[in-house]
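This report refers to the structure that appears directly beneath it.
A single protein chain has been removed from this complex, and every other one stays in its place.
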Amino acid sequence: MDKTTGIRKRAWLLMFVVVALVTATCGNGADDTTTTAAAAATTTTAAAAATTTTAAAAATTAAESMTVAKVAVLVPEEPTDFGWNQQGVEGAVAAADAAGIESEVAGGLGYDAPTATLRQLAETSDLMFAHASGFATAAKEVAVETGVPVVVWGSPDDREPGLAAFVSTSAQEGGYLAGILAARTTQTGQLGIVISADDFNWTRHSGGFIEGACSIDPTIDIELVQIGEGGYADVEGGARVTAILIAGGADVILGNGDGSSFGMIRAVETEDPPAGADKVWFIDVIGDKTSIDTENILLSSILWDFQPTYLQAIRDVEAGTFGDVNYDLNLATNGIALLRTENISDELWAEIQTARDGIVDGSISVPAADTRAAAEQLLGCGA
Amino acid sequence: MFDETLITAVLVGAIAASVPLMLAGIGELISERAGVLNIGLEGMMLMGAYGGFWVAIETESIWLGFIGGAAAGALASLVMVFLCVRWGLDQIVVGIGVLLGAEGLTSLLDAATFADTRPRIGITARLDIPGLSDIPVAGRVVFGEPYMVYVTLLAVAVAGWVLWKTPWGLAIRATGERPEAVDAAGVNVVVVRSLAVLSAGVFGGLGGAYLSLVSAGNFIPMMTGGRGFMAIVLAMLARGRPLLLAAGALLFGFATAGTTALQLVGVEVRPEIVNSLPFAVVLAALVLLGRNEFLPSALALPYVRGER
Partner (left out) sequence: MKASDRVRTELTDENADGRASASDRRNGKTSGPSESSRTEKIRRAMLLTILPLLAAILTGGLLILALGENPIAFYGTIIDRGIVSPSGLQETLIRMAPLLLIAAGLIVAFSAGIWNLGGDGQFLLGASLVGGLAATVSDAMPRGLMLIFMLGMSAAVGGAWTIVPALMKARYGINEIITTLMMSAIGVNLASLIVKVWFLTPERGLQIPRTRILDVSDRLPTLFGTRVHSGLVIGLVAVIAVHLMMRHTTLGLRLNVLGANVKAAHHSGLKVSKLIVVTFLLSGMFMGLAGGVEVLGVQGLVRAGFNPALTLVVVPLVFLARMNGWVTIAFVFLLSVLTIGGELATRQAGLPNDFGLLIVALVLIFMTVAEYFEARRIRGERTVWQTMSDRLLARGGAGV
């Protein structure tokens, strides 16, 4: 009884495996040929997308103009970080308000599974802001699937007329101005940069910062340290790394992080200033933390304002030109700006403004360091 | 680069990183010796991080904050006490339930309290012995740490002494090996285990509170980032010896702070490799030291009088 039962049972198992494999690889032929056409087999599409049959975007016909009644913004963390997530949400909501339309916010989604939420929002939205670099691929695919256009933070190749537009940030321009500010403010002649991860935006800030500081003082000493891999929310790491930089002599710190910035701020607030300085200053990024700057250590912030760009996206969808061009946050469009706090004197601000004008009119060019290695190469002011 | 303030800062950072592991680890070690596996330790740390932070902000006292953190952790551990020790339910399921519940609860509370203001805790009181604390490097690292560091080291020493040199410690260890023998000797197994689990909650909470009050000075949802699990592993490896636990925690703290130091010195090693090293070292050590008993025989077994 043993052996035959055993063999029979094994045969069952084998059958199951075969069924699984067959299903895995053959399945329904229906979808085999779908490429970029909106999948006919899928069910609901956004009501407003009924007009966008032009979703077959292989052809470059322009999208038809659409009424945009509602937009949605998706972020990976809860929008309470005074940083990327919060600024993104506030920018999108403000853009919607300016356009007189509704907005919906989906936060705390994490980094790894946005697709379900994207599809759900596509049912009720006419435009979606996939506000995280990890969301770009999924957002683009949902856009193709449902016809609802998306703004993505991925790569320039994601652009597709009527469906998707990519946003980049000329973060280095803001970094440059911050570098000038820091070089003029430091008493020890030493600056510190913290990045929470090897992130393109952080390294662009850093590269610009180094160039800006070097333009004021070629002998300036700058240290760049990374908290870890994906240390965006590593508060303890932010505090530890910043304390180390301060101990090394830096009295102005550029802090690139989301949640981790709070650790950096705390270190700036509590560590003893290095010899030769009576205070340590902090330059934040993306958001405006003035309201929570209880110890007055915030020298400035490289502000990212998403509202103008997101508003432009809404307008472009309405005009039927969405996806014809990519967007860029930069000084000229006021997507990037340096925050003026009370701690910046008039003369210094004027100097910064002059530099800003130079960048905008092209007389000053700031290289974009897309990796940490690229940023580090700029250290030493090209000596 | 080899400037003393810099070296000091790195070493201080290493200690700051190891203390939460040490605290949570002590609690877990006691609990495991008594036979209860606390998978939910990470949840207890998180509760302690939030609870301690909240109390400290409200009362403007870090010491009250620590007490609050310990209480919050103990509260979370009560779930384990009732469900697992008293009723003998699955320690893994309840532990993971505690973890998920703590994550959900602290995120909810954070959204309701700190999200708009993101308050920070200032510097913690540090030991200051005139003369000794002024020695370069060692002065600050050995004699100038926040008081809680010394409390932690004291706790490690006391735990070791209690566990291995007192009758109570014997009761705890015996409960983890042969609860029926302990029962026969007239000691209440449920009480011993309950206290052991509570100590895991208290120390776990303290570890989390240290993280938010001292190491980071902030509370951010999910800020424990796996430290609870690290503490569980360290406790298992320590085989009931608190000194070994402290050594392991320090090792991890140094590895963490070391990544920053390496960057400053200009050593370019892939961070993934640096991050993996401590774990690989543990594995190698296990292979070399191999065949020893790591876990108490009655670990994770509910004790029901009269059974077996």
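When the chains are written out, they are named A and B in that same order, and each has its own residue count from 1.
What we mean here is this: a residue touches a chain if its C-beta (ideal position, glycine included) is under 8 Å from a C-beta of that chain, and two chains touch if they have at least 3 such contacts.
The structure presented is a predicted model; accordingly, all values stated were derived computationally and were not measured.
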Shown chains that the omitted chain touches within the full complex: A, B
Chain not shown: contacting residue from B:L6, B:V19, B:A74 or B:V94: B:V94
Absent-chain contact - pick from A:D199, A:E236 or A:E269: A:D199
Contacts of chain B with the absent chain, listed as residue ranges: 79, 83, 87-94, 96-101, 103-105, 107-108, 110-111, 221-222, 229, 233, 236-237, 270, 272-273, 275-276, 279-280, 282-283, 286-287, 290-291, 293-295, 297-302
Residues belonging to chain A that touch the chain removed from view: 2, 5-6, 9-10, 12-13, 16-17, 19-21, 23-28, 30-35, 41-44, 78, 104-113, 115-117, 119-120, 123, 133-134, 136-138, 141, 144-145, 153-157, 168, 199-201, 229-230, 370
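Criterion: only the chains that are shown with their structure count from here on.
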For chain A paired with chain B, centre-to-centre distance based on mean C-alpha positions, whole Å: 35
Contacting residues of chain B [partner chain A, same complex]: 3, 5-6, 8-10, 12-13, 16-17, 107, 110-111, 115-123, 211, 215-218, 220-223, 225, 256-257, 259-261, 263-264, 271-272, 275
Touching residues (chain side chain A, partner chain B) in the complex: 78, 80, 82, 108, 223, 225-229, 233-241, 243-244, 246-249, 259, 262-263, 265-267, 269-270, 274, 289, 292, 294
